[in-house]
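So, subunit A:
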Amino acid sequence: EPALVYDMGGKNDKSFNEAAFNGAERYKEETGNDYRDFEVQNEQQRGQALRRFAEDGNNPIVAIGFSQQAAIEEVAQEFPDTDFAIIDSVVDQPNVRSIVFKEHEGSYLAGIMAAMASESNKVGFVGGMDIPLIRKFACGYKGGVKSFNEDAEVIENMTGTTPAAWGDPVKGGELAKSQIESGADVIFHAAGGTGIGVLQAAADAGKLGIGVDSNQNMLHPGNMLTSMIKRVDNAVFDAFTEAESGEFDTGIVALGVKEDGVGVAMDENNKDVVTPEMMEAVDAAKAKIASGELEVHDYMADSNCPY
Partner candidate 1 sequence: MDFNATLLILDSTLRLSTPLLLAALAGLYSERAGVFDIGLEGKMLAAAFAAGAGASVTGSAYAGLFLGVIVSVLFGLVHGFASITARGNQIVSGVALNFVAAGATILLGQAWFGQGGRTPQLATEQRFLGSEPNFAAELRDIPVLGPIVSELVLGHSLLVYVAFAMVPLTWWVLFRTRFGLRLRAVGENPAAVDTAGISVTWLRYQAVIICGALCGVAGTYLAIAQSGGFNNNMTAGKGYIALAALIFAKWRPVPVMFACLLFGFLDASAIRLQGVILPMIGRVPVQFIQALPYVLTVVLLAGFIGRADPPRAGGVPYTKER
Partner candidate 2 sequence: MRDTGTEGQARPAIRLSGISKSFGPVKANHDIHLTVRKGSIHGIVGENGAGKSTLMSILYGFYQADSGTIEVDGETVSIPHSQAAIDLGIGMVHQHFMLVHNFTVLENIMLGAEGAALLTGGIAKARAELKRLEKDYALEVDPDAVIEDLPVGLQQRVEILKALYRGADILILDEPTGVLTPSEADHLFQILQRLRDEGKTVILITHKLREIMAVTDMVSVMRQGQIVDTQLTAQTSVEAIAEKMVGRRVLLRVDKKPARPGPVKLAIRDLTVVDSRKVPMVKNVSLEVRAGEIVGIAGVAGNGQSHLIETVAGIRRPKSGAIELNGKTLDYDKLDPASLRMDGLGHVPEDRHHMGLVLPFEENENAILGYHTNPAFGKGPFLSIDAIRAHAKERIEQYDIRPPDCRLKTANFSGGNQQKIVLAREMERDPDVLLIGQPTRGVDVGAIEFIHRRIVEMRDAGKAILLVSVELDEIRALSDRILVMFDGKVVGERDANTTEAELGLLMAGVTDGGSHHQEPDPAMVDIAPGQPPAETQIPGERP
């Protein structure tokens, strides 16, 4: 039976890990067979969990988050005939599938919507840990905003430099508050648990928030413009099912708009704030990106943001 190792945030982080959890749950429902999972607490446990699952014969073993890279690297070598998958990072091993997302594309779409929803022509971005991955979000978002309104301003803040930055909603709230006070009326967060505080602050001030990773629209119905979803759930679901049916191929898998790996969430929680124009604009952009006609810049390619 397959196994899943979450990152420190835990499977109920309303965000990244929770998306993975949902994918696994879906697998459980649809196939009826069970899976095992574990929330790591410290560095040692990453390896401990992976090894334990491998030794117990679980297959495949999916690790969530780039922090698992080193552990997968090691364990994959120890268990050559077990299939592994890691999300958000690339591990070059014959038995590892590395799943990365084109967050910049999804963020681009979110940016378009933000720009269109903003009346002050100021929108905000709150990142979690200040790392290239998050700057990648920020850059794509900026691109989207500018694409709709060249002179719209994007106020950008990062929460911290350590994993703690993923779980500090108080700080997130502070950042959002100050962005709002300086005029922002739509705020996109890519900050894991910290984002809870960001969205809260936005809702408190009657502004709009944009969720991330999994669909967070239900957090503050009416005050959520949308959520930039990474279909981590799909990635996990696919890994599980493909391994079961024996067609688990390894190597790098990059999921973008084209592969429907990233996108913006539309549901009844945000239908009142999303205008038809936004829908059109987003769909247009999607098409262009999918066709390759529009190339959203990837910050991680050259560590800089042209927008």
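Quick note on the criterion: a residue touches a chain if its C-beta (ideal position, glycine included) is under 8 Å from a C-beta of that chain, and two chains touch if they have at least 3 such contacts; residues count from 1.
Behind the choice of candidates: all candidates are chains of the complex that A comes from, given by their letters.
None of these values were measured; they are calculated from a predicted model.
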For subunit A, as assembled in this complex, the candidate in touch from 1 or 2: 1
Residues of subunit A defined as touching candidate 1 within the complex: 9-14, 127, 130, 156-161, 164, 167-171, 173-175, 177-178, 181-182, 193, 196-197, 200, 203-204, 219-220
